[in-house]
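Dropping a structure here in structure tokens format, bear with me for questions.
Here the complex is missing a single protein chain, while all its other protein chains stay put.
In this document, chain identifiers A and B correspond to the written order of the chains, with residue numbering beginning at 1 in each.
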Amino acid sequence: MPPAFVELLQFLFSGITSGAIYALVALGFALIYNASHVINFAQGEFVMLGGMITWLLLSHGIDLPLAIAGAVAATVVVGLALEKLAIEPVRDANVVTLIIITIGAGIFLRGLTSVTLGKDLHAVPAFSGNEPLELLGATIMPQSLWILGVTAAVVLALHLFFHFTILGKAILATSHNRLAARLMGVNVNFVLLLSFGLSALLGAVAGILIAPITATHFEVGIMLGLKGFAAAILGGLGSGLGAIVGGLLLGLIESLGAGYISSDYKDAMAFVVILGVLFLMPQGLFGKRGTERV
Amino acid sequence: MSLLRVENLSIQFGGVQAIQELDFEISEGTIHSIIGPNGAGKTTLFNLITGLYRPSAGAIYLDDAQIAGKRPHDLARMGLSRTFQNLRIMMNMTAIENVMVGRHLHLNRNLLACMLRLPMITRADKAARKRCIELMDLVGLGGAIDADASALPYGALKRLEIARALASEPRLLLLDEPAAGLNARETKEIDDVIATVARAGVTVVLVEHDMKLVMGISDHILVLDHGRKLAEGTPDAVRNNPAVVAAYLGQV
Partner (left out) sequence: MADIRPSGYSKHRKKQTYTRRLGTRATPMQVLMSERIGGMGALIVIIAALPLLLANNYQYDVAITIGINAIVVVGLNLLIGYAGQISLGHAGFFALGAYASAILTARYGLHGALAMPLGALGVGLLAYIIARPILRLSGHYLAMATLGVGVIINIVISREAWLTGGPDGMYVPPLEVWGVELYGGPIWYWIVAAFLVLAVWISLNIIDSPVGRALRGLHGAEVAAEVAGVDTTRYKVMVFVISAVMASVAGSLAAHFSEFVTPEKASFFHSILFVTMVVFGGMASTFGAVVGAAVLTLLPQLLADFASYEHMILGLIMMAVMIFMPRGLVPTLTGLARRRGARR
């Protein structure tokens, strides 16, 4: 294999890996946005909690599978509590107010984590070792395969859930037209609760998957949350497919940009691209384009 | 001479022809009504004339100047003004402030002068306020000058829209269902307001479902159906047009 090709392949692997994580976070944004038109700026904290709680349970000698289950369950409880205590009481408030509530929740969760679990960087072991696999001359970590596999499985599960279960269809109906859904007997509050629970689950899964690669820390959710939001916007806010494509695209752009242009500006790539896309296509790649009725 | 001339105007939304090859003229100083069943394209036509939509084909002339595709605020400068069927009230402002937004083009908008609150700004604002109060009196809102717009009932908001549209001193005023949702007495009052405005020399174009109001007040009527012109003429001519009776009045 020519070295240039191997190098490209290496960038693609790492881009798709982080892209899958961004896609999971973006899906969390899209879910809550669809159910409530709220942008949940605490989404990154779900990611952080997933990783931190896994580390906590592991450090108490609990097995990895059990630790993962525990971390996911705990994060989902946090997501449900956030909806019940802070979002449901003010559901019809304006967008900025809701944004600030979720930002407040994010600050609270970060504070809580730093107080209880400390401010140190914690390592979480990879699910199946650190022996790199070789593929066409490039190397890929087993954890990356875990990330891609689990993300694919989650996306498939979500697809089945939304298209083949009554509950999933109720959520979709609510996102299209809340009033009509209510008239059809959908419990809108329950749908809202469920969407926060599901988003927390997606966030936790993303956080657990990425923790062995980047290590985990109480502030790890800030950048991941922002990039997940960028991915959701890139794909078109509220579009599930858009979130996945947006996430993968963002991961690839970042990795290729860091590799070929400037690694100093890796974190900026995502935002430069999103600005460019918004300037040219104000609705994102897959967003609905509607004519305002006057 | 015609003030507004529409030629071969068409617009489509995703394959649906909302307006098709429409031609008509509106002469200065008249009250011109546009009627037709729901979905005939009346509001779409208003949106085209006031620059909210860009036509797929055709032209719109105001005083022989082509205006299709110009932005609404440019058209306002040329003397166009309108009200909205679904109210577009600034609920974050008081009633009089809504009307004063309508006077925007007649006031000094120099940022520096406004930032420093030069005496000319306060003087002009005072005069504008006086004029807007007169307009609110005209539409019967004299008692609600400083009320929050959000506190006013529906009927008052419809009048507020008219007052705001008049504040720009338009030559051509487009009223989109001004009497919709109003009771008989309120409709009569709106009727009077329209007559007064027309007497002052403003050309009025009216979209309205209330046939009594339309027939009583209009000089000229255009009947639309499925985006096409079905008939056109004086109220009597339209009333007796068999196509109109069949397609429109017959249904009522």
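The definition used in the following text is that a contact is a pair of C-beta atoms (placed from the backbone, for glycine too) under 8 Å apart; a residue touches a chain by one contact, two chains touch by 3 or more.
Nothing here was measured: the structure is a model prediction, and the numbers come from that model.
Within the entire complex, contacts from the absent chain reach the displayed chains A, B. Across the entire complex, the residue among A:103, A:213 or A:285 in touch with the chain not shown is A:103. When the missing chain is restored to the complex, the residue among A:202, A:230 or A:244 that touches it is A:230. Only one residue in the set B:48, B:62 or B:76 touches the chain that does not appear here, and it is B:76.
Chain A meets the missing chain through residues 33, 39, 86, 89-90, 93-97, 99-101, 103-112, 114-115, 222, 226, 229-230, 233, 237, 264-265, 267-268, 271-272, 274-275, 278-279, 282-284, 292, 294. Listed for chain B, the residues touching the missing chain in the whole complex are 29, 50, 52, 71-73, 76-77, 79-82, 84, 88-93, 97-98, 100-105, 107-109, 111, 114-117, 121, 124-126, 129-131, 133-135, 137-138, 142, 145-146, 149, 161, 164-171, 196-197, 200-202.
The rule we apply is simple: only the chains that are shown with their structure count from here on.
Remark: chain A and chain B have CA centroids separated by 48 Å (rounded to whole angstrom).
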